[in-house]
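Apart from one protein chain that is not included, each protein chain of the complex appears where it belongs.
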Amino acid sequence: MANFDGPGFSMVDDSWIQTKAIDVEPSTDFSPYLSRILEDCVWNGDRAIVFDVYWDVESVNTKSERRLSSVKLSTKNLCLFLRLPNQFSDNLKDLYRFFASKFVTFVGVQIEGDLVLLKENHGIVIRSYLEIGKLAAVARGTPIVEFLGARELAHKILSCDMSRLDSIQSKWDEAGGDDRLEAAAIEGWLIYNVYDQLQQ
Amino acid sequence: MANFDGPGFSMVDDSWIQTKAIDVEPSTDFSPYLSRILEDCVWNGDRAIVFDVYWDVESVNTKSERRLSSVKLSTKNLCLFLRLPNQFSDNLKDLYRFFASKFVTFVGVQIEGDLVLLKENHGIVIRSYLEIGKLAAVARGTPIVEFLGARELAHKILSCDMSRLDSIQSKWDEAGGDDRLEAAAIEGWLIYNVYDQLQQ
Amino acid sequence: MANFDGPGFSMVDDSWIQTKAIDVEPSTDFSPYLSRILEDCVWNGDRAIVFDVYWDVESVNTKSERRLSSVKLSTKNLCLFLRLPNQFSDNLKDLYRFFASKFVTFVGVQIEGDLVLLKENHGIVIRSYLEIGKLAAVARGTPIVEFLGARELAHKILSCDMSRLDSIQSKWDEAGGDDRLEAAAIEGWLIYNVYDQLQQ
Amino acid sequence: MANFDGPGFSMVDDSWIQTKAIDVEPSTDFSPYLSRILEDCVWNGDRAIVFDVYWDVESVNTKSERRLSSVKLSTKNLCLFLRLPNQFSDNLKDLYRFFASKFVTFVGVQIEGDLVLLKENHGIVIRSYLEIGKLAAVARGTPIVEFLGARELAHKILSCDMSRLDSIQSKWDEAGGDDRLEAAAIEGWLIYNVYDQLQQ
Amino acid sequence: MANFDGPGFSMVDDSWIQTKAIDVEPSTDFSPYLSRILEDCVWNGDRAIVFDVYWDVESVNTKSERRLSSVKLSTKNLCLFLRLPNQFSDNLKDLYRFFASKFVTFVGVQIEGDLVLLKENHGIVIRSYLEIGKLAAVARGTPIVEFLGARELAHKILSCDMSRLDSIQSKWDEAGGDDRLEAAAIEGWLIYNVYDQLQQ
Partner (left out) sequence: MANFDGPGFSMVDDSWIQTKAIDVEPSTDFSPYLSRILEDCVWNGDRAIVFDVYWDVESVNTKSERRLSSVKLSTKNLCLFLRLPNQFSDNLKDLYRFFASKFVTFVGVQIEGDLVLLKENHGIVIRSYLEIGKLAAVARGTPIVEFLGARELAHKILSCDMSRLDSIQSKWDEAGGDDRLEAAAIEGWLIYNVYDQLQQ
């Protein structure tokens, strides 16, 4: 079975996030990891997968273009980080199908621009998604939270200690791979908990 | 008459769903099954058909594209699952005409992206439809339900036992054909009952 | 004068609908029937014409396309059903001009998709129209009625006996021409009465 | 000075509308009539010109297209009816400039589709306009009036006798030129009075 | 320094508007006048410039097109009227840059159509603007003012004497250059004062 054998990180509430980072190549079969993510989110009883996408900038003549460079998927206990290749390869279809699933709701922060780019540049459609800032703004009656990034949104809703995340992100260019993975795991965990709060 | 001679499944309220799965080929005449679905939904007095569509991912140069691969249609007592061929064939017009009917309201979850793809990629227009999450959000005053998938939406509105569905979907890749059909039937039945609740 | 010499049908409140079905050919002059419809709706004092349009599915390469195949126009006492030819012919301009009239309001159910298709595929513009479900939802404070088909909408607003309509529509594929015309007349009459109710 | 020497008509409140109908040809200078309309609307102290546009249907291959065939302009005392030629001629620029004026507000019923067609098909832009049904719906709190034609809208707001208008419009195909002009004048006068009412 | 040496006009509150009309040719350097406008609006403490644009109609085949023919810029004390040449010339960039400034808010009446045309036809983007009718409608709770032209909007908000403006605009075709400039100055002054009122 898919083994999240990357580093594990302790969160500020002492919960534990197990991670896995994969450099996807044409021959890489990452679908067992997607299955594990799915399984975890089903058994946690909320059917939510927190996600974020990262873009690389390519120059096409005088304009720049975005290419999907990596994807982060987080559940309550797991964080999967996929670094994608430059070229489309057949195994990416597994990811595209995963995004199209309606078993789960994909939860993200400030994702509207991303959804447009995913469709325009890669033909990827996420069918069941939740822009959590918008929901939080309505549910809490505080319009500003619609416009915040993940860290600030979580800060407003959860009021927990962010010093570890701040410490890594303030020195991002000097941060090592594990530190970056930890920051990704913390952000995923924060949004997961915001979602959990809003359900109540 | 069209015979739903696939497996039948018992729901958590002891109601019974009779299923039929069809691998559609150019020579398959599935219209009697559509007629049966129509008839059932008329006699149940609600004129609602719960539906879901499933997409296959095809790669076109560097982008991916969606092709309609199957369709699920559910009424109170029946669940029809049509696996569609890769190529357009004339009998598919029966399905396209069926979707355009105004006799009934087609009820779905998170269907807006699907409706766009159906029109763009296949020229299919569903004329009378209901995005049930949006309605539930307004009717119940709980904005979050607009953004949930079928299972979570049903969980919020119906509060019934979901363990059988969870059990199948958490191990989807290993699930057999009958299990998958049962999951489809359960999801259809759940949304049907959400719709029924919202009417009251 | 234009004679509605098709079958007449008795409605559940004992009112009488006189019908006329016409297979339009290039030489058919159906404009006197449109004039009669107009006259009837003016003298009934509401200036409303209930309409519905029906589409045929044509396959163009791998996509399907919609072609306007027939049009139903209903007033308080009359129901005109026009079956249109495959090819554009000059007499269709009479219909297109009729739709552009602002003397009357064209009333329909779930017509937004139809209006788009009418303009895109045939250049037809209905200038004065009313999506009655949307109005009913606002006027009655029941959001669900916006999304219902004609029969269910009428059921919610009028609560009258629908058994004759249900009986025909549940066996649509086996229904004869007169039965289908009766169903069309009943649906037109239902929406006419919904409109009448909402005015009060 | 421009002389409105067409027939005059008495309205139900004994006011008097003086009309002028012009068959515009390339050599026709109708600008003095526009100036008179402008002058009248300025001195009446409301800066409102009620307008309606009429379209002819032309067939282009298998689709139909709309061509602006006539324009009606009404103030408190005047009604100008311009029948336009098939071909663009330079004097039409006077009309196009008139429509672009911000001295006045152009008031119409169900004009949104017209505004789109005017821009798409003829490049005409009306810069200052008022969809009066929408305003009436908000101002009176009765959503249905947004969707009504001119006669029904006036009926709801003014409750005046419409029998002369009904009499002409119910027999439109048999109506003579003067009767049609009278109907145009009555409709313009009705909307002018609706606008006047809504101002108070 | 740029000298507003055109005619000055007295407003109904005895304030004084100094004007300048310029026929812009490729060699005209009008930028000192823009600087003066900017300076005046800064020192008046509101950072608002009231503007209006005027279009000429050109026929391109069977359609008409709009070309920006003149621009009016008003502050509390100044009114600049620029008549633009038919051809683009390099000094127009000064105007285009001026419109793109965020130092000030450009205030106009019924400008949405204008903004679209400015971008589509000339590539001009006004980055900081205010559709004052829309704001007035919200701020005063009177929806009708959103749809009024400059004179009527001012009449509703300011209730001041409009006879001079009416007198000129009712005889527009016979009005001389100075009268037209006075009308432009009055309209600018009216909107400036509406803006001032709405601030309080």
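A, B, C, D and E label the chains in the order they appear, each numbered from 1.
The rule we apply is simple: contacts are C-beta pairs under 8 Å (C-beta built on N, C-alpha and C of every residue); 3 or more make two chains touch, one makes a residue touch a chain.
None of these values were measured; they are calculated from a predicted model.
The chain not shown here is in contact, across the full complex, with A, E.
When the whole complex is considered, the residue among E:T105, E:Q169 or E:N193 that touches the unshown chain is E:T105.
For chain A, the residues touching the chain absent from view are 52, 55, 57, 59-60, 62-66, 109-110, 113-114, 117, 143-144, 147-152, 166, 169-173. Take chain E: the residues that touch the chain left off the picture are 31, 35, 38-39, 42-43, 45-47, 87-88, 90, 92-93, 96-97, 100, 102-105, 121-131, 135, 138-139, 198-199.
Quick note on the criterion: only the chains that are shown with their structure count from here on.
The minimum number of touch steps linking chain A to chain D comes to 3. At the interface between chain A and chain B, under half of the residue numbers appear on both sides, which makes the contact a different-residue one. Computed centre separation for the pair chain A/chain C is 50 angstrom, with centres defined by C-alpha atoms. A list of each chain pair in contact follows: A-B, B-C, C-D, D-E.
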